[in-house]
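The complex is shown incomplete by one protein chain, all other protein chains being positioned as in the whole.
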Amino acid sequence: MIDSPLALRNITRNIDKIDPESIEEYLKTDGYEALKKTLTMKPKEIVSIIRDSGLRGRGGAGYPTGLKWYFAANTQSDAKYVICNADEGEPGTFKDRILMEGDPFSLIEALTIAGYAIGSNKGYIYIRDEYRLSIRRLQNAIEKAQQSGYLGLNILGSGFDFDLEISIGAGSYVCGEETALFESLEGKRGEPRIKPPYPTESGLFGKPTVINNVETLVNIPLIVNRGADWFKEIGTECSPGTKIFTLSGDVARPGAIELPLGTTLRELIYEVAGGISSEEKLKMIQLGGAAGHCLSPDYLDISLDFDSLAVKGLSLGSGAILVLDESRSIIKTAYSLAKFFCHESCGQCTPCREGTLQQKEILGRILSKKSSEKDLELLERLSVSMVQTSLCPLGQTASLGISSAIKHFKEEFLSYSERGI
Amino acid sequence: MHKDLRIEEIARLHRGNLLPMLKQLQTEFGYLQKQVLKKLAKETGIPLSQIYATATFYSLLTTKEKGQYVIRICESPSCELQDKEEILTAIWEELGIIPRETTRDRKFSLEFSSCLGQCDKGPALMVNGDTYTNVKPSDIGEILSRYHLREEVKQ
Partner (left out) sequence: MSKRIPKNFFPSETESYRKEQLKDTRVGLIIDGEKVWVPEGSTVLDAAREISKDIPTLCHHPKLSVSGSCRMCLVEVDQRGLQTSCSTIIQEDMVVHTETESVIAGRKQALKLLLSDHPLDCLTCEMAGNCKLQDYAYRYQVTGTEIEGRQRGYLDDDSNPFIYREFDKCINCTQCIRMCTEVQGIGALTVEGSGFFVKVTTEGDVPLQDSPCVFCGNCITVCPTGALTAKPSRGLARTWEREKTLTVCPYCGVGCAIYLETKNGRVVGVEPANGPANENLLCVKGRFGWDFIQHQDRLTDPLIRKDGELVPVSWEEAIRYTAKKLKEYDSEALGVLSSAKCTNEENYLLQKFTRMVLGTNNIDHCARLCHASTVAALAEVFGSAAMTNSIAEIEDAKAIFIIGSNTTESHPVIGLRVKAAVRKGAALVVADPRGIELARWAEELGDRGVWLRQRPGSDVALLNGLLHVLIRDNLIDEAFVAERTEGFNEVRELVKEYTPERTARITGIPEEKLVKAAHLYGEAETASILYAMGITQHTTGTDNVAAIANLAMATGNLGKENAGVNALRGQNNVQGSSDMAALPNLLPGYRKVSDPTARKQFADAWGLEDLPSEEGLTVVKMMEAAHAGVIKAMFIMGENPMVSDPDTNHVREALNNLDFLVVSDIFLTETAMLADVVLPSASFAEREGTFTNTERRIQLIRKAIEPVGNSKSDWEIISDLAKAMGYDFAYENPKEIMLEIASLVPAYAGVRYQDLGTQGLQWPVPYEGHPGTNYLHRDGFARGKGLFKAIDFIPPVEEPDENYPLVLTTGRILYHYHTGSMSRRVEALDWLVKEGYIEIHPERAKELGVTDGELVKVSSRRGEIVTRARVVDVTDRDTVFMPFHFAEAAANVLTHRELDPKAKIPEFKVSAVRVEKVE
């Protein structure tokens, strides 16, 4: 965690403060108070609190969490599932890892509350294989919670049963997409499903499912304990609460930080991360991971909240912020993005399977200065069709970084292609 | 025969859940050999075609033989900005392999990986389950020697 006077310590309150493997220490910091409170309330009331809080999904889409819960709670079914999406594969992002490594019990408590709220007795944490320490910590936390009666049958004597299972991925970015994650959990290829049906109607094994990101979930115990109004005090009106931003690249102090939503890029880069690490000037910011837009310094004063960004056609994504200084090549970065998506496309739908390869091929040509000006047009047209016609968010966002880079750094691209003619 | 029994055990252990079964089989048998998958199909009733569909989808699963230790270098944009090339050179000097190759003694394979989630501490790499961050070219010799050593201890 980056040390900064601006930092808030809400969802990160326990990180580096308590022993993440000790349930006793967790209990000492109000741990499981929220669950205890929950169990005295009706599931409907919990859903209302979450809806009132205005909490929105921290995985990227910003969908109201309470609404998801509300739909799932109101769907009749013999089984329902709660899933924590811990398949944090978005390049430049490591917020969930920090949360799981540093405060695993919060996540488990949150999932249990979610299970109670929607009427589910079974939860899964789908986590990427690379996060070995997180897996160990979560496993330990689940065992300890089970031993202490916070998981399993008749939790705290309430009659409510809930258990958790960890499911470990096998190296596939697309499995972070919720329906691909279901497929993977079911033992299949991680190919996204067509929506609708939405998970709250037909998710894992066809049952109503709530799937939330790690960071979203760890907000839950806080909201339950401190109330929706407390939560709404933080952040902006439409984007309440905090967000963990992860800074990497050419900044003086890379790392993670929890800040209220609505903080500006300028504050983040210059006040929190100590500015550019070199003598060079700021050149580019990629906001939200590989699937996010590449921006010029003109955007430094934009407010980082869901709505302000949406107005400009941008997205907060995972909250990853990659900073490049003037010495860096935009083309190289674009090529690296193209390579990434080409590798991670599942291959199911035409625009993404073929389009991600074409992006890589074309940028490869540009990089080796063998391209023509037409190639830039081609990339732009590719981007339009990928955004509009791909089956899942991976394909729909796989060209955003590249097309925005072309938009803001066209001169650089042209300088490469001109020489090639 | 012993192998077949082990496959049966693994199938039972994971209650027919394909992904964890495949991962464990790979851990125990090195890679997903055809005979192993065939036996798994027989044991679980999952058609071999579906087993292959899953086994070939995930980058951490392999149906081809690889080294005992797989070095996976993070290729994300953040790590790309670091001195990744120099690390590759160091590995080349140490093991004589480039990405997607395996050493002759089948001890090490070198691969690229998507983001390892260590972006503030790049460059990062993993050797099997172990993660290394802020790796400098000069660290490579020491990192690799741990695995050379591990094998000797076993023997």
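Letters A and B mark the chains in the order given here, with residues in each chain numbered from 1 onward.
The working rule: a contact is a pair of C-beta atoms (placed from the backbone, for glycine too) under 8 Å apart; a residue touches a chain by one contact, two chains touch by 3 or more.
Predicted, not measured: the structure shown is a model, and the values here were computed from it.
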Chain not shown: contacting residue from B:Ile7, B:Met21, B:Leu37 or B:Met126: B:Leu37
Touch with the omitted chain, as defined above, among A:Asp19, A:Glu143, A:Asp301 or A:Glu361: A:Glu361
Where the unshown chain meets chain A, residue by residue: 172, 189, 193-194, 196-197, 201-202, 205-207, 342-351, 353-358, 361, 378, 381-382, 384-385, 388-391
Where the unshown chain meets chain B, residue by residue: 34, 37, 45-53, 56-59, 63
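We take it that only the chains that are shown with their structure count from here on.
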Inter-chain centre distance, chain A versus chain B - centres from mean C-alpha coordinates, in Å: 26
Footprint of chain B on chain A - complex, ascending: 88-94, 97, 128-133, 167-173, 184-185, 187-190, 246-250, 254-256, 286, 290, 320, 322, 324, 328, 332-333, 336-337, 339-340, 343-344, 346
Partner chain A, residues of chain B touching it in the complex: 16-20, 22-23, 46, 50, 53-54, 57-61, 75-78, 80-81, 113-122, 126, 129-131
